[in-house]
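All protein chains but one are shown in place.
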Amino acid sequence: MIKVGIVGGTGYTGVELLRLLAQHPQAQVAVITSRSEAGLSVADLYPNLRGHYDELRFSVPDVATLGACDVVFFATPHGVAHALAGELLAAGTRVIDLSADFRLRDAEEWSRWYGQPHGAVELLDEAVYGLPEVNRQAIRSARLIAVPGCYPTATQLGLIPLLEAGLADTQTLIANCASGVSGAGRGASVGSLLCEAGESMKAYAVKGHRHLPEIRQGLRQAAGAEVGLTFVPHLAPMIRGIHATLYARVSDRSVDLQQLFEQRYANEPFVDVMPAGSHPETRSVRGANVCRIAVHRPQEGDLVVVLAAIDNLVKGASGQAVQNMNILFGLDERLGLNHAALLP
Amino acid sequence: MIKVGIVGGTGYTGVELLRLLAQHPQAQVAVITSRSEAGLSVADLYPNLRGHYDELRFSVPDVATLGACDVVFFATPHGVAHALAGELLAAGTRVIDLSADFRLRDAEEWSRWYGQPHGAVELLDEAVYGLPEVNRQAIRSARLIAVPGCYPTATQLGLIPLLEAGLADTQTLIANCASGVSGAGRGASVGSLLCEAGESMKAYAVKGHRHLPEIRQGLRQAAGAEVGLTFVPHLAPMIRGIHATLYARVSDRSVDLQQLFEQRYANEPFVDVMPAGSHPETRSVRGANVCRIAVHRPQEGDLVVVLAAIDNLVKGASGQAVQNMNILFGLDERLGLNHAALLP
Amino acid sequence: MIKVGIVGGTGYTGVELLRLLAQHPQAQVAVITSRSEAGLSVADLYPNLRGHYDELRFSVPDVATLGACDVVFFATPHGVAHALAGELLAAGTRVIDLSADFRLRDAEEWSRWYGQPHGAVELLDEAVYGLPEVNRQAIRSARLIAVPGCYPTATQLGLIPLLEAGLADTQTLIANCASGVSGAGRGASVGSLLCEAGESMKAYAVKGHRHLPEIRQGLRQAAGAEVGLTFVPHLAPMIRGIHATLYARVSDRSVDLQQLFEQRYANEPFVDVMPAGSHPETRSVRGANVCRIAVHRPQEGDLVVVLAAIDNLVKGASGQAVQNMNILFGLDERLGLNHAALLP
Partner (left out) sequence: MIKVGIVGGTGYTGVELLRLLAQHPQAQVAVITSRSEAGLSVADLYPNLRGHYDELRFSVPDVATLGACDVVFFATPHGVAHALAGELLAAGTRVIDLSADFRLRDAEEWSRWYGQPHGAVELLDEAVYGLPEVNRQAIRSARLIAVPGCYPTATQLGLIPLLEAGLADTQTLIANCASGVSGAGRGASVGSLLCEAGESMKAYAVKGHRHLPEIRQGLRQAAGAEVGLTFVPHLAPMIRGIHATLYARVSDRSVDLQQLFEQRYANEPFVDVMPAGSHPETRSVRGANVCRIAVHRPQEGDLVVVLAAIDNLVKGASGQAVQNMNILFGLDERLGLNHAALLP
């Protein structure tokens, strides 16, 4: 059994980790920390976990206890993993960080977008960007994994087949994405109230969203070149789900795009290239660690439209984190993640 | 492996059976029938099942094929199981019926509420009402099981501890219940449209709902006497969930109701008596085969308020059906049903 | 033109007052106060008001400015109107308070339920409970009006015909109500997040809700006797709406309840007694100052079920406040309130 620690388990990625690990046959949560809720049973905060973790209580973060785990997940606001990851690695623990702390390779860029100095520059070299479909080999031997963000997961999985194949114009990429409100976390903010976010659509952060540099970094790697990307996130009136509508100019109309995508993901257990003409729905991945993709070329023009749907809390966060853990510990990648989505 | 057949798998209880059985370690769906969708892959109708049932296609119902299964679930409108169950039982198959066909012991009463003659009176004697918390022993040796309805499950589990203990006035019971829209099924009816049922609450069928005689029958058995029950169902603007608010007059104020409920369900894997003062939320059981219950006595009066929450498609239908299958085949009752609810 | 002031206009009852007064032909909002948002344009906080109040800005509350208004609405948390109402009345302004400050006639009871001393006991005698269907005459000459709460409005309108007629057993009344989340206000609380309150039903405050003494006070007056009432509020996953399901024992089965209700409300512009057999939906009153009511007697028993639906922000708060203003100033009661509900 893998002994698991979780730092900051009171948010939605925390409870989702607990839900997924409860059904994982080879992992057990030994520690979960929260300064604000220390002493509280996790099942008291999250009644869906009653019967699954009746012994587990939130505790104050403590390096010794966490360091005794085989792996520690960070489900924290940015900055926290910077402060603790080094000590935990020194204690021999592996770290899987769901926050943005180690996603950007460039500390200065990180600092610009997050408005504070990078707190662990010395760890950047060994941090592995945990997108298994791109970095599986590096994940196997990593000590520190940066789990991709939700928008970046959907957008990269949707665009990299085109970019790796050198087919798309790299300067005119567009990612028009919609997220469920759980992407904004469990913090008590007016904008996330049911009466503010319900029954309404809006774009936000059109000027620039923190996931933009992360997406650009991944696409740049896939393309082998700088990319020009416009990223417009939207808030949709639902709890879970990311829907990405991706636009790329592909001048060579002779390529069979359906085949290209199917081949790229032929061996990927968690990427589902749907039949030609499909329109993935976010509900088809609710609660499941899957990215469903469809590729279209409307009116046979040179603008390709890729549709990608994930559950932001699963393939966009906690499920992908568990997938990384499975790879890291040499397990079957699907362990604990092989259930069907909840529909309806 | 238990070889499973499903008759009428295109509705919500059908897809939920498929979701649950996909993760069941000792059952395999061999046949699923639908006249209207014969030939279609289940994963084409229900994209959440892609990757789980890629070989399985709907077929026209055929007694020989179904009869070769160890167990056949009916997820059909009423009347269908009447017509087929006898033949399947004769073929040696066990039948678990999710419809209302065998729930009422009195064929005339059935006929009155369902507006057609009962089509299989000869099977009524051996049909077992599949509420494991009441009939576990009978289920073990049953050939034909009638899975309780969603409202009846929540209402009976909430009231039977009081009735079995002879504490409640049996003549003034009230069940004020709210259901998610999936309770109305996947049929294309105007009343279930998002624009009709969304963002609104209403009562319906106050005059009389088909679940009324079923609930009365179960409460009568628990009380050992006729009961007077007012049942008011409501439609709530959500997909899944039943919330029951149950009112019973209990004149003896000396009884520790919390203890009564905890003891009644001490050995029940799927009934969760929450701590005193709790308010179960339907989301805490979303996708899970659990009934969460809390018992209150407001202002220390003689009216007791029991709150019960289930997922209508799981403990209120398909999950309870699988629970019955587990009991029937001598398996651990929790097999395939032991995952946590999806929250948020 | 009536010169209107609003104290505390940043919450949902505040914006709803602004929406309704924008279309009122004889009222104009001259002042709106908010300490936290002083200086901000109301249209910047509430974009639905762009084009309607482009000059109006929140200001710091100031008795002189407010005192120069013909009427001042309080859309504030409890306690604020206690502190200010006296001064404003002294300045000759009339006060319409949407908070709970002057709803209970008994200062000690108020203090018990609100956990603080009553701050304006001297005004209680002249405060008029602003339920026009009961107190229209007193409202006409009032200086200080306490607008009823949302649950109390629906519950009283649903039960008083029975109580005034002396038909119902006064000791066994039950009000089982569901509210949209806007009833919890615009404060940033975790429980009101879309991801917490969405797609779920729950009861809350079963032990005792602050609206209980208010409802009891109104029912007592209608019955001319003490009443025993169990009140169970629920949170429904929607923005607006109160649905009340009311239970009363009526032993005299000879009474024509439909006629009783129709006669009681024959001259009420904002109470709609629906045809026998109806089930009012909250969406049928969305945005409108109407209470729709239906009365049932299931299975011809002695338990009567009354269904009542209002929009908690309109007939349950701001619309009713404007209705009171119309009465107070001798206007047609329907002025500014005569639009149809928004459906779908």
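Order of writing sets the labels: A, B and C. Residues in every chain begin at 1.
One rule holds in what follows: contacts are C-beta pairs under 8 Å (C-beta built on N, C-alpha and C of every residue); 3 or more make two chains touch, one makes a residue touch a chain.
No experiment lies behind these values; they were computed from the predicted model shown.
By the touch rule given at the top, the unshown chain touches A, B, C in the complete complex. Check B:Ser41, B:Ser192, B:Gln299 or B:Asn338 against the missing chain and you find that the one touching it is B:Ser192. Touching the chain that is not shown, out of B:Gly8, B:Gly51, B:Pro237 or B:Gly336: B:Pro237 (per the contact rule at the top). Between the chain not shown and the residues C:Lys3, C:His52, C:Arg105 or C:Arg220, the one that touches is C:His52.
Here one chain is not drawn; of A:Gln116, A:Gln137 or A:Thr230, the residue touching it is A:Thr230. Residue C:Val285 is the one among C:Ile6, C:Val80, C:Val285 or C:Leu331 that touches the chain not shown.
For subunit B, the list of residues touching the undisplayed chain reads 12, 180-182, 186, 188-190, 192-199, 237-239.
Although one chain is not displayed, its contacts with subunit C can still be listed: residues 12, 15, 18-19, 22-23, 46-52, 182, 186, 199, 239-240, 272, 274, 278, 280-281, 283-288, 290, 292, 338-344. Residues touching the missing chain, restricted to subunit A, are 172, 174, 176, 178, 195-196, 198-204, 206-208, 228, 230-232, 234, 236-241, 243, 245, 247, 249, 277, 279-284, 286, 296, 298-299, 301, 303, 305, 307, 309, 344 (touch as defined at the top).
Please note the rule applied: only the chains that are shown with their structure count from here on.
If touching chains are joined by edges, the resulting network of the protein chains shown connects every chain directly with every other.
The two chains most heavily joined by C-beta contacts are B-C. Inter-chain centre distance (subunit A to subunit B, centres taken as mean C-alpha positions): 36 Å. Chain centres here are Cα averages; for subunit B and subunit C they lie 39 Å apart.
Subunit C has its Cα centroid 45 Å from the Cα centroid of subunit A. Each of the following residues of subunit B touches two or more other chains: 199, 239-240, 280-281, 283-284, 286, 344.
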